[in-house]
Structures are given as C-alpha cells and as structure tokens.
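Before we start, here is the structure in question, set down as structure tokens.
Omission of a single protein chain aside, the complex is shown with its protein chains in their original locations.
Just so it is clear, A and B label the chains in written order, and each chain counts residues from 1 on its own.
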Amino acid sequence: MSQRMPLSNRLYMGLGFFFLYAPIVSLIVYSFNTSRLVTVWGGFSMHWYDKLIHDDDLLHAVGLSFKIAFLSATLALVLGTIAGLVMARFGRFKGSSLFAGLVTAPMVMPEVICGLSLLLLFVALQTGFGCTGDVPPTGWFVQAGCAAFGERGVITIWIGHTTLCLAYVAVMVQSRLREMDRSLEEAAMNLGCTPFKVFFVITIPVISQALLASWLLSFTLSLDDYVLTAFLSGPGSTTMPMWIFSSIKLGLSPEVNALATIVVAIVTVLVVVSNRLMISAQRKRERAIQAALAEG
Amino acid sequence: MMKRWLARFVPKGRTTVTAIPYSWLLVFFVLPFFFVLKISFSEPTIAKPPYTPLVQVTEDTKVTVSLNPAPYRTLTREVDEFATKPWTEARQDSQYLVAYWNAIKLALLTTILTLLIGYPIAYNIARSDDSTRNTLLMLVMIPFWTSFLLRVYAWIGILKDNGVINNILMSLGVIHEPISMLYTPFSVLLGMVYNYLPFMILPLYANLVKLDGRLLEAAEDLGSKPWPTFFQITLPLSRAGIIAGSMMVFIPAVGEYVIPSLLGGGEVVFIGNKLWEDYGVNLNWPQASAVAVVMLALLCGPIIWLHRFEQRRKEQEQ
Partner (left out) sequence: MAEPTQPAGAAADHAYLTIEGVTKAFGDFRAVDNVSLTIPRREIFALLGSSGSGKSTLLRMLAGMETPTEGKIILDGEDISALPTYRRPVNMMFQSYALFPHMTVEQNVGFGLKQDKVPKDEIADRVAKLLDLVQMRKLAKRKPHQLSGGQQQRTALARSLAKSPKLLLLDEPLGALDKKLRMETQLELVNVIQSVGVTCILVTHDQEEAMTMANRIAVMSEGKLVQVGGSHEIYEYPNCRFTAQFIGQTNLFEGTVVESAADHVVIDSVDFAQQIFVSHGITPTKGSRVWSSVRPERVGLSRTAPDSTYNWCQGTVHEIAYLGTHSVYHVKLANGRKVMAHVPTTHWGDETPVGPGEPVIVRWPNNANVVLTS
C-alpha cells in the first residue's frame, strides 16, 4: 500500500521519533560542553574527547569488550546455527519442544537470574576443581579447569554472553531456513552430495545473509551487556559497559557523553552504509533479472 | 553398508548434531538454576564461597543434609507482616515484597504504554511504501544498535534538577524552582518505556507487514469505515505480534536492574536491585538465590505460556 500518510499520522510519527532521538541529541550536544556539570553549559570544548582518548582504563575496557564480543558472536553463531538447523529441519522428536523452549528462553529471561545462576555454577566448579584455597592445583585436567573457571574473567563472561546470544541466532537462522527453498538441498543430494556436505556447500551459502545479520546482532548484544557481565567478571576484566556504569555512578560523566557521541556516530555510519549497500545490491539484482527476461 | 535408510540423515548423525547445542544449554542454562535452588537453602558464612555446603560427609561417613529455610523466611515474614500489621506500616518495613511489587507494577505499565505508543508506529511503518518504510526502519534501528546504557544515561542529563528540561523551563521563567523528576517512579517508567519501545515495535512490525493490504481493501469495498475495520480485522490479525511483543517486554522488564538503578537512585527499588544488593553488597548469596527462585516461579507461568503460544502458531503456519 503506498498511500501518503495523513497529517495526523505524520505528526504522531514525528513525535515518536523525536522522543526516540531527543536523548541521543542531548548526549551529543553536551559532550562538547566545557563544564564538568554536564548540563550547565560552559562553552564549546573538545576537552572531554581528549580526556577520553587518554583514559587507559577506558581503552583497556573497550578493547576487552570488543574481544569478548567477537568471541561471543562467533561461538554463538556456531551453536545458534546448529540449534536453528535442528529446530527447522529435524521435525518433531522426543524432547524437541523442550529443546525449542530452552533455546529461546534466554531471550526473555531476566539477566539478573541468568547472571546469578551462571555465577553460582562457576563458583561450584571452582570448588569442585579445588581452585579455592591455598593448595595449588595439580594434574593437567584440574589445572585446565582452574585456568578456565578458576578466576572469573574473560572465559566466564564469554560463556555467559554466548548462551544469551545463541538464542537470537537460533531464532533468526530457524526462520530463514524455514523460508528457504528445500528443493535446493534435495537437488544437491540427488546429484551425489551427502547430507552433511549439503549443509556446508549449499545451505550455508544460501542463508549467508541471515548468518551475518545474526553475528552482528550477537556482537552488539555482547558489546552492550551490563548485568550478565557484572556477575561474571572478576578483577581485571572490566568491560566498556561496566566502565560506563561506574563512571555514571561516580559522577565522572562528561567523558561518557563524548564516548556516547563517538558510538552514535559509528553506529549511524555503519547502519546507513550497510543499508545503502543492501539496496544497491538489490537494485543490481533486479536489473539483472529484468535484462534476462527481456532477452527471453 | 546401510541396512535401513531413514529420511535423510543416519540417526546417529542427527542425535550428535542435536546434542551439541542441547548439552551446552543443559550445562550453562538449566544446570545453573539447580545451583540457585540449592544455594537458596544454604547459610551465608564468611568463607570462599560465602555459603555453607548443603551436604556434609562427616568423619564416620555419615551424610547430613542441612536445609536452611532462612532466606525464604525473610520473604514469608514480610507476607505475614502485611497480613497482621496496618498496611502503611507493613509497607514501610517491607523490602522484598515492595521490590517485587514495584517491578511487576512498572513492568505491566511499561508493557501497556509501549504497546499503545509502539503499535501506531509499527502500523505506519508497515503500511508505508517501500522507500519510506526502509528509511523509517533504519531510524528505529539506530537507537536499538546504540548502547542502551548510554541512552538511559541521557535521560539523567535531561531529567535532573539542573538538567535540560529544568534549565529550559527556568530560563523561560515558567518555573522558579527545579521540578524534581529524577529518582521517581516517573523517571523509571520513562526510562523503561524508552528502552523497551524497539522491543515492542519490531515484533509488531514483523506481524503487521505480513498483513495482506487487500483484506483491508475488501473490507472497505464492503462498506466498512476505517475504525471499525481496524478493530474487526487488523487488530485480531495482529494478535500474535501483540502477544510476542508484550511478552518480550514484560518478562525481562520484571527483572530489570540498570534502569531502576540509574534512574531510580535508591528511591525506586526493583527486585533485581534487591537481588544485586544481597549478592554484591551483603554477600548474602543464599538470600539472593531465594529471591531469584521466587522471581523465576512468578515468571514461569508467562514464559511457558509464551512458549506454548509460539509453538501452536508455528504449527498452524505449516
């Protein structure tokens, strides 16, 4: 339907988007404020950006966040794709409903519950492996266990983020697989390809766009996560959201404005660029199809 | 040589493939809940970890299981207080029940408000022509991809006593003293609606965009006016989207921590905040666990109901 929206609708939409963007604009404006009191205007200044770039704690936190986000998104992609495949292609089997429920539950479960429970698990593993206490661990298995779970840090955060993100990946992959033309897979098998190989040679390339989108979504979720991370991190593993949160609580906030502006700028550029790329690719495709039809 | 050949995969292959994510989820999602349950019956001590073990094996291999119901008593005691003492007094003293109530109340309000605000937005986007729709979706997605912490923080700057709104109103002479907006239920609700709006818009949009415009044209052709058409055709058909969106807002909102912490500042306390307090500040892990167990029990109903609803819908679509 391509009707021009009536005035009342457009007014409403305008209001809605104003509501959505006003805080963001406010953040950006005040990032250039000289005054330490964020919202009392003292004059234009890039002072906070300068401070930001030289803040080692923050830079370390940003680096860590990116590292964890990358690891989480990748592992979540692998596990989530398998889960999505099972839900879309394996039909009904014993425990399939429970499986579907388990896979999608992290999406709605409050993070405080997930965080606390995972933490308790890791602590129990710690005691189990015997990493607490003064006696150093012996044996390679115990040492490996302690290395992984002994201290709360990158690995524990990684596990938590992956569990959360794989739910989103699974849902997106499942939906894409359901839409996909099954005869492509059948044709490949008919031509001699084993089912295992078909998945890698045919299915994955066909759903590649959905895979990329879910990786990006997982990356963003991990990068931005606070609560889960707060439970699962230890000394030395401060992530960017944790830095932001404590800065806000401590009142060291103007730097946060500067950081916010940079983040908004990067996100906007990425979203717009990827959107343009997608549209031009789509147009190219449509032109090719038209040309082929004209040829006959 | 394969003797019996099943649909596509050898049965062993399928089971292995299913087992990979299944075991991950069992270990890192289901198993932890049992730990929460277990620890909720434990006693806090000064030790590492700060709780006593449930099962103790003494020297002469006697096994004692000690269940400490104290964490749950804290909660049941509060319920008793409400039953016996006058309401205002009980409310003053109560910590947990008030926190639960705040969370549920504001989560419900948030769900309703995001639905009322988000539905028209989703509807308009779904009904727009392709290029407009694309731009609008992009505009909705950008805040979504921006850090939510930062966006909540932005509201602090707007709502505080020397924040944007008060500054503008004071300089215009409308008011002479700043309006206290921050650290109130209002600011928390505002933050929640703001944060959860995209989570309501997207499922609604996904559902509305599949709505066949010709159905509405047919209704119009048969003489139905816009508003009746909406209530009799569009709304019922978007039921799935409404339920999905509502659940995706309500359930996580109940357990919300960051927004009441930053925008509630101790004045508005959610159960998520109490949980963190017990865990991180008081180091009373058993208490925190008990709080979590009760929260989970409360949310069990909606979660299972949502799951069944989604399963039924998928079956119908096939």
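In this text, a contact is a pair of C-beta atoms (placed from the backbone, for glycine too) under 8 Å apart; a residue touches a chain by one contact, two chains touch by 3 or more.
Owing to the predicted nature of the structure, the values given are computational and were not obtained by experimental measurement.
Chemist: Among A:10, A:67, A:249 or A:285, which residue is in contact with the omitted chain in the full complex?
Modeler: A:285
Chemist: Please pick, from A:107, A:184, A:252 or A:271, the residue that touches the omitted chain in the full complex.
Modeler: A:184
Chemist: Which residue numbers on chain A touch the omitted chain?
Modeler: Per the touch rule, chain A residues meeting the hidden chain are 181, 183-184, 186-195, 197, 202, 205-206, 208, 285, 288-289, 291-293, 295-296.
Heads up, the rule we're going with is that only the chains that are shown with their structure count from here on.
Chemist: Using CA atom averages as chain centres, what separation in Å is found between chain A and chain B?
Modeler: It comes to 18 Å between the two C-alpha centres.
Chemist: So in the complex, the part of chain B that touches chain A is made up of which residues?
Modeler: Listed in rising order, the residues of chain B that touch chain A are 8-9, 13-14, 17-18, 20-22, 24-26, 28-33, 35-36, 39, 48-49, 117, 120-121, 124, 127-130, 134, 136, 138-143, 145-151, 153-158, 160, 162-164, 167, 194, 197, 213, 216, 247-248, 251-252, 254-258, 262, 272, 275-276, 279, 285, 288-289, 292, 295-296, 299, 303-304, 306-307, 310-311.
Chemist: Can you list the residues on chain A that touch chain B in the complex?
Modeler: Its residues touching chain B are 1-3, 5, 9, 12-13, 16-17, 19-24, 26-27, 30, 37-40, 79-80, 82-83, 85-86, 90, 93, 97, 99-114, 116-118, 120-121, 123-124, 126-127, 132-133, 159-160, 163, 166, 170, 189, 195-196, 220, 223-224, 226-227, 230-231, 241, 244-245, 248-249, 253, 256-257, 259-260, 263-264, 267-268, 270-272, 275, 279.
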